[in-house]
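Only one structure is covered here, and it is reproduced in the block below.
Here the complex is missing one protein chain, while the rest keep their positions.
Right after this comes chain A.
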Amino acid sequence: MTTSEYASERETTEGRVFTVTGGDWDSVTANIDPLSNEKIVVNMGPQHPSTHGVLRLVLELEGETVTECRPVVGYLHTGIEKNLEYRNWTQGVTFVTRMDYLANMSNETAYCLAVEKLLGIEDQITDRATTIRVLFMELQRIASHLVWLATTGMELGAISMMLYGFREREYILDIFEETSGLRMNNGYIRPGGLAQDLPESAVRKIRDFLKYLPKKLKEYEAMLSGQVIWQQRTQGVAVLDVTGCLSLGITGPVLRSAGLPWDLRKTMPYCGYENYEFDVPTATTGDVWGRYLVRMAEIRESLKIVEQALDRLKPGPIWIADKKIAWPSQLALGLDGLGNSLEHVAKIMGQSMESLIHHFKLVTEGFRVPAGQVYVAVEHPRGELGVHAVSDGGTHPYRVHYREPSFVNLQAIPAMAEGALLADVIAGGASLDPVMGGCDR
């Protein structure tokens, strides 16, 4: 019996327990007597590079075959939903943007659509604001899919893909920074409008990006699609058919990879998606390979939408005309970040007492939202993102619940993993694209 420095072992009442920390699988298997101990329970996570954050999988193995898989979540629970109840409706954006940190524009838009539906002002949101929302949600989808490609590439051994994916995503984060002052967690989309207008420089950057990315996508497909290792690691792995998806509530690219073209942008349009021309890519294989094809095609469709959104972007107001809801100050991006514009400060401090009172009331107290409840869903990069918002008629949310696609989709891991090989658990889990910040909220 050997004790490796990477795989220390101790006896417990449950049997022998190994603590494995490195590339030392051999030293574990060497110590297992194949006749008497054929079952190994592996506790994978919560700190495992392949679990996209702090996800823990308890796997029961027979040889290399997984016989039981139990996902454990909650390590990143931050109580965002509870916190929202102690802030006013506008402040909520700052919280929800931090849930799924790879798709914050979708989180913010879904929240704002819910608040606007509660207020009954959906029709008063300006065209420019809606178009910029669509533009940014699609850029965000591209960024999220690029991170998926990067991390999945890394997990399946294509390390160079990781570097390329994150590099391309940085272009999109630059565009967000140019517009909102922040790369991530923007807090940019607000109930009633947007924090700031889209500057001309950002439009130029988006135009450049539209020319740049398609070339790169071709390169990545040339690198991965024909790769035998990539094919063998993905084709026929972690299959989930439409029936399985629907009963487990799986939506998004995973559902579409099984062949059902269910995309809320097409089937239950919001933000004027019915006016854009794009396709809903599907695959029929229902495996990791199909999800890869669907996501690559979705990046291209999103590029199409971004281009159309840029073309229909007309100058105009970004805030709702109703001054009792619209943010009172004109925000401007200064050297030290986003803040009140100098003209606005001059006006409220020097010229108009009423403006000052109005500003103070709306910023500290917020607007009242009539009592009631709504459920609004948008197509998030990972599936249906639903917001159930309840108001008691006050200035704070009474309850906001996020139906997070990462949370719901993770339920599919046992269905994909059980009966498959240990290595395929990684591929299957990665193909769900879970983001634990969204899952645990």
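Keep this in mind: contacts are C-beta pairs under 8 Å (C-beta built on N, C-alpha and C of every residue); 3 or more make two chains touch, one makes a residue touch a chain; residues count from 1.
What we mean here is this: contacts and distances are computed from a predicted model.
Per its UniProt record, the hidden chain corresponds to "NADH-quinone oxidoreductase subunit C" from the list "Allophanate hydrolase", "ABC transporter permease", "Alginate export domain-containing protein" or "NADH-quinone oxidoreductase subunit C". For the chain left out of this panel, the touching residue among A:H77, A:K218 or A:K323 is A:H77. From the set A:G15, A:P317 or A:G393, the residue in touch with the chain omitted from the display is A:G393, counting the whole complex.
Although one chain is not drawn, its touching partners on chain A can still be listed: residues 73-74, 77, 79, 81-83, 85-87, 117-118, 120, 246-251, 260, 262, 267-268, 361, 364-366, 368, 370-375, 377, 384, 386, 388, 390, 392-396, 398-399, 401, 403, 407-408, 410-411, 440-441.
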